[in-house]
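One chain of protein is taken out of this complex; the other chains stay put.
Naming follows writing order (A, B, C and D), and every chain is counted from residue 1.
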Amino acid sequence: MTQAIDHVALLPAYLAAGTALLALLTDLAVARRAATLAVTAAGAATVAVAAWAVGTGPVRDTFCLADAPAACSFRADPTSALVATLFALLTLGVLGLSGYAVRGLPAGEYCFLLAASMTGGVVLGYSRDLITLVVALETLTLPLYALVGLRRRSVDSAQGAVTFFVVSVVSVAVTLLGAALLYAATGAVHLRALAAALADGVPGELTTLASAGAVLVLAGLVFKVAAVPFHAWAPATYDGAPLPIAAYLSTTSKLGGVVAVVYVVAIGLQPWLDVVGPALAGFAVLTMTVGNLVALRQRRMVRLLAWSSVAQAGYILAPLGAFAVGTGRTSDALALAVTATIAYAVFYVMIELAAFGSVVVLRGGAVMPAVSLASLDRSDVDGGEIEQYRGVARRSPWVAAAFTLALVGLAGLPPGLAGLFAKIVVVRSLLGGGAGWLAVIVALNAVIGLAYYLPVAVRLYGDRAAAEPAAVPAERVAGPGLRPGWGAPLWSGLALAATTVVAIVVGFAPQLVLDAAALVAG
Amino acid sequence: MLLPAVPFGAALAGLLLPPLRARAAAAVLGIAGAAAALLLACGLLVALDQPSEQSRQLVRFGHLAVDFGVRVDSAALLVAVAVGVVALAVQVYSVSYLDGDEGYPAYAAQVSLFTAAMLLVVVAGDLIVLLVGWEVMGICSYLLIAHDRRLPEAPGAAVKAFLVTRVGDVGFWLGVILLGVHTGSFRIADVLAAVTGGELSTATLTAAGLLLLAGVAGKSAQFPLHTWLPDAMAGPTPISALIHAATMVAAGVYVVFRLYPVFSYGDGVLPVLAVVAAVTMLLGALAATAADDIKRVLAWSTVSQLAYMVGALAVGATAAALFHLLTHAAFKALLFLAAGAVIHAVGSNLMSAMGGLRRPMPVTFWSMTIGLGALVGVPPLAGFWSKDAILHSASGGAGWAAGLVFAAGLATVVVTAWYATRLWLRTFFGLSRSEATAHDPPPLMAWPVVALAVPSGLLGFVALSDGFVDRLSTPVPADWTGAAARPDALPAQPVLADQALVHAGGFVLLPLAAAAVGIAAAWLVWQRDPATDPARALGRLRPVFEREFYLDGFQDVLVVRPVRALARAVRRADESVVDGTVEGTGRGTVSLGGLVARAHRAALPRAVVAVLAGALLAGLAATLGAAL
Amino acid sequence: MHPVVPYVVAALLFGIGGFGVLRRRNAILLLMAVELMLNSVNLVLVTASATVRATLAAAGTAAHTGQVFVLFIIVIAAAEVGVGLAIVLQLYRLRGSAEVDTVPLADPEPDREPEPGPERVVVR
Amino acid sequence: MTAGQVVLILTLAVPAAGAVAVPLLPDRVARITGTGAAGLTLLASVLLYAGRGGTSLEPAAPVRPWHSVRGDWAPGLDLQFHIGVDGISYPLVVLTALLTLLCCGYLLGRPDGSRMLVALLLAAEVGIVGTFLALDLVLFFVFFEVVLLPMYAMIAIWGGPGRRAAARKFVLYTLLGSVLLLVGVFVVVAAAGTADIVALTGGGQLGRGTQLLGFTFFALAFAVKAPLWPLHTWLPDAHTEAPTVGSVILAGVLLKLGTYGLIRIGVGVTPEGAAWAATVLGTLAVAAIVVGALVCLAQTELKRLIAYSSVGHMGFVLLGIATGSAAGIQAALIGNIAHGVITGLLFFLAGAIKDRTGTGELAALGGLRETAPGLAGILGFAAIASLGLPGLAGFWGEVFAVVAAIQRGSPGWTVLGVVAAVGAALTAGYFLRLLRRVTHGPPAAVPVAPAGLARIELVAWAPLVGLTLVIGLLPVLVLGMAYGPVEALAVGVGG
Partner (left out) sequence: MTVADVLLLGLGAVAVGAGLCVVTTAHLVRAGLYLVVCLGALAGMFLVLTAELVAWVQVLIYVGAVVVLLLFAVMLTRAPIGASGDLDRPGWPGLLVGAGAGLGLAALFVDAYRWTSVSLPDGPDGPGSAGVLGGELFRSWVLPFEVLSVLLLAALVGAIIVSRPDVGASDRGAER
């Protein structure tokens, strides 16, 4: 019988893929960098609206198994809508930030790859079975291999790409092995069917197989979030990649990892959480501590942000780990933990985008003193040393203010209310779930976190030591052929402003995020 | 209620309002305040027949209330009058004594503040208010001692004075709190009722008594805490007269007088009092014999006279003690003011620079003679009556304590006579050793001296009138009922009843003889060689007395230096240990971060190893976990 | 047929693949080792799809899922090898050598001392 | 919305608006608007007293706020915007408003005062007043954290030579404290289900175990904030390096957050915990008094000495709280206000001396009486008030803390009381040593630039001097309104 495909549910996925193709076509037809950017951005916006619209509608399921209708591989419920909208908005944000970088890169292909990655993300949001999950994750990650290596004249970028590629491939192999073992033990690939199979007991001898499979799947997925044993790739890749791509990596691809982990743990392996729990809790604690400790010693800006995002991943995993390790494993405790994770992820993603946005705008504009004249090509600008950011506030106070707000938000202190409420959500869920010790560890890590966020923020307002060369005047850097064009500063500034405003609004009304995240229990 | 308020208002006005800082205005304000207080006290003394009490609640801490209470009775008023008189005299005297000093306005205000505080202590109805007055007096004495800018050792003396009294005050605080806590209220009437009513255990009473005693010893410069008084002479002389002769030092005696049941009910407190009194009497007198500075001689004599009063209290002769307090206030203030005049004229404190002032300064000479006479106890003068009353009650008292006080008293009479004559002779007789032309002090300074000479002369006769005795009796709280309930605990009680202050008969001769012996001895020694200091007769003992039995040195070594060393040690410990741990944790975390960062400074394969090893370990853990 | 045989073969292949990945210095050989690991996963899946159809009655229609999964994995692996080789060649072009263990993870120079000297902060 | 509620909201809204507006305006105008905002806040806080009858929500409730505003902010986080003022928090709010107004005024008169500093002052004021008014545990935590960064910026940007390290230590230490508070708050909220202080006071819903655990976290957090002895090492550095205005706010009001928190939440929400930890807290408080006094004796720098004196004074306040009796808590309350006023004045003076002579070292100073008589006079007054002279504000807090300790009756507590009294004597010791070094004695070589007192300085200090005297003579002003709530709290702890 022909499968009744619910095309309305698939609309966002279609639109996303359409945007990708459109990007290529416009680049072919119009061949103007700004036009391609604009089209892709419009596409991303439409996807966001569509996903949100579909989300408000009734829950739609397609591609369901014949015999077990509950186990469908594509489910458009409010959670998926939230995730898909987030992916679209983040891609929109990153596109905005690419104003500077795209001048040195092939705009058409750049936009296409970003749109393809967005498609992977959107499909990931809706996927409810292992195969679609893995495929979507791959579609999300593969374009990033190319994008990371896009700064074709710098060795760092090539090295970053290779690191990212090799570690990612190995992790995918581990995930697939885990999925294979689970399939071998339970014969189910759909998450809900898997949960049912696990719930009514796997035949005696296959239990060890299933548990090994579960943990291996988790290990592979947790690689995406850059949890500690699998985090070594993150700093090198972020530093090597062009700035907007580093932003994309630390926000969107991390969100993808979180969503995947949440779906697999919350829906798929729910009956077996006592097996998976200790591993998750261990990952969370290790990630937090190592992330924060190493970040203390970083000299380069993007590497510091990379290590801080590793630490933040620890905070994101903490509620899930606490729930699994904690005592009361009732369903509402699970809802509490999942809501906390998603809420923290949403807060984190926004603040991180604002942080990277500020770095992009600061590095892009002629504010930095040590922008080497040789590489006139704006795309080659990397995160640079933290020392180069000294005294930036005098030249561009608003951007420096946004950056400070973002840093303080990441540290979780009041002016950055979003960060503060994120910390409160995590501690509340930890103590609600009975894992008091984990709450104390999160608390101590927050203190270490501030120890490295604050010096950076203060250096923005530090005064320029006389010895350093004065800032290269803006017009000389632009050079004849490289007119900044109306696109670059306007787009990036707009994107940064939008993200900061959203961060502030959410800061004052955290309940919006909490309501959206609360729907995830489904 | 008004009594302490008036000088307090004057003090505040003088201290704060800048327009009034002009000299004349300040002087007028000071004198007016003192005079008003005196008039009020006299008025009340005359009008009042039975003790009146009013109080208004100030604040309530939990169920312990503190109320601003005033309790006025005859004894209090008498002391108030004395304070008023001396304060007025000092205010007038210092107008001319400090005519060159630009700090005068502040000085005058501080004196009025001091008078207010003293009056507050005298009429206080509540222990906490008493404590307030007590401490404000301490601070005023600190401010006034340090008043003289030119004198280098003045600030040090002021700090020493305040700190030593403050150590005593700690005991006073604790005593007051102990009493307040156990009786449930700070009102003196309630406390006394509770004490006599037997609600407090004797142990608490003894503890409270001893603690209060510490405070009194501090304030009235008794044995362990007396070292500050001689140094306090660094302050201007009128201040020494007011604070360190008449009022503040007497306050301690007055407080014991006021809270007498507490001391008498606590067993073992009175004997301690007696011992302290005896020791201080002798100590003060002997140290005075060797002192060369005229003001230090008077200071040591104050210490020993106070010991007399404390001794009287120890043997239960409260009325005699109070009577001696009044007379002592009068003649000691007189002596100080006169000494001030002499110093003013000669320009130096040391007796070795004086001599032969009899003719150039007749007024000062005669007033000084009356004062010294009263101090020694020459019959017609006030000192004789009060000292005789104390010695009589001491001799009549039961127990070894009274005997000790009597013996010490007699010995001190001899020594007092000796140093008084020595001072008298060295200052006014023999050839003048000072080059300055001595002359009588200006009228403004002379009148107060003369004014004070009158009471030190005639006060003795007042004691003869019978009405005087019952006024001095211990303030019988109106609701003091349960006296009969504890007959055995009231040894001192019967003595109080027939407090005949004046009694003729053989007994009077003994102290007179002792005085005569003292005077004769001093005269003989001086006669042989008028130029040198009779103190040389003491021979080897002289340096010992001069250095005041090295007590000051002991105090410095035993208390001051160890505290300072402890402070340095604690500071070093606090900064290195406590701060060290905090800084240490900070540095530790950063270096740990460095360690972990170095572990990451490797090539790509280490990352892949981490991934695979991590997966392997997780898998193993899970399988082993599931298998178990 | 006894499923344990192909399973053990797959396990050994995975082990060898892992060993190859960690031992080889040249990036391309490393990719070959990764291919080995992916193929071993394919083998597990195919064997599982065979055994699952027989033993677990419940997964009736899902019997072929294993093989569908294998198809997808093969396609993904192919795509990844394509991009992977492009990246390795770029590294080769820029660095002259495709050696994996010369790719640094952290920035080489020593980490900064915690706090540079106090400097005056100027804020209008 | 009764008038009371409007005024209540204004006390928070006006400084917030000021903090936002001031950086945007040109320099001079900005500072004037800032001072205006601070003045308005003071007016609003004073007006709170009117209509005290107020809406007593639940007559039986131990905490009866005079006015209270309640609104939902983030139910997902148990966070309600529930603020209200009552007898315990009212004096502290007025003190904060007054000190901020004086600081803004002080900056107005000075040439180097910058508008950013005024903005930060107003921001800190929002945090502090918010904490005092918060009647919801999570809201208390949020405002508790709002204070952190403005103070850091104040010290780090306008501070003395070693300000960077001092500011960093201050912010990290205090953040550790406030993060422990967060954990404590959610230990209680998770157990009780609600975060509303009015409902939670008295510890009704909480089991003994939760109360003990909760109190341990609260005690640690607040011990860091009101420096209890072992956790105090951030205070001297922060005070020495902070600008004059910063140290006034830091000493005057920031320390009170800790003690107020201990009273309102430590004793209020988890009374059994407070009773259980009373002796430990008492011993540490007395240790703080003695160590504070001893270290001051050996101190060589003026502001550091005043900082350590704060450690000593807060020791008395914490001793009062530790006793848990009504008398003790009232002694703590008046001790708080007195310390705020007197140490605020002391820091103003220390700042003035440092501006004039350029150094804080006691060895270099001397003979201030000759060179700047006015300044020396006020410094003498402040030092005497601070050493606890009866008749001035400092006395009541100290004596009745000792009374409360002795009232507990057990020999241990009596020993604590006695040691505290000895500590008070030591306090007198180091303050007089300070006076002898700074004011008395021959004038030192260091030139004292403007000898006389500037008009602005007089205006800034007069209220503080007046308040010290008035509170000293009429303590009922501060304690009158606190009898009811304190009795309720004490009953909880069985005091």
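Convention: a contact is a pair of C-beta atoms (placed from the backbone, for glycine too) under 8 Å apart; a residue touches a chain by one contact, two chains touch by 3 or more.
What you see is a predicted model, and the numbers here were worked out from it, not measured in a lab.
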item	value
Chains in view touching the one left out	A, B, C
Residue, one of A:R103, A:K224 or A:R428, that touches the chain absent here	A:R103
Listed residues A:G96, A:P143, A:G436 or A:G493, member touching the removed chain	A:P143
Touching residue (missing chain; options A:I5, A:A199 or A:V505)	A:I5
Missing-chain contacts mapped onto subunit A	3, 5, 10, 13, 17, 20, 24, 31-33, 63-66, 73-74, 103-110, 112-113, 116-117, 119-120, 123, 131-132, 135-136, 138-139, 142-143, 145-147, 149-150, 152-153, 161, 177, 181, 184-185, 205-206, 208-209, 212, 481
Residues from subunit B at the interface with the omitted partner, ascending	605, 609, 612-613, 615-616, 619-620, 623
For subunit C, residues in touch with the removed chain	1-26, 28-29, 31-33, 35-36, 39, 42-43, 46-47, 49-51, 53-55, 63-65, 67-68, 70-72, 74-83, 85-90, 92-93, 98, 101
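We take it that only the chains that are shown with their structure count from here on.
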item	value
Between the pairs A-D and B-C, the one where more C-beta pairs touch	A-D
Middle chain, criterion being Cα centroid separation	D
Mean-CA-position distance for subunit D and subunit C (Å)	60
Euclidean distance of C-alpha centroids - subunit A vs subunit C, Å	21
Interface hub residues of subunit D, defined as touching at least two other chains	156-157, 164, 168, 172
Where subunit A touches two or more other chains, by residue	162-163, 166, 170, 232-233, 235, 296-298, 451, 455, 458, 461
Residues of subunit D touching subunit B in the complex	169, 172-173, 230, 232-234, 291, 294-299, 325-328, 330-331, 369-370, 380, 384, 389-391, 395-396, 399-400, 402-404, 406-407, 417-418, 421-422, 424-426, 428-429, 432-433, 435-436, 440-442, 474-476, 479, 483, 490
Subunit C - residues contacting subunit B, complex	18, 21-22, 100-106, 108, 111, 114
Contact set on subunit B toward subunit A in their complex	586, 589-590, 592-594, 596-597, 600, 604, 606-608, 610-615, 617-619, 621-623, 625-627
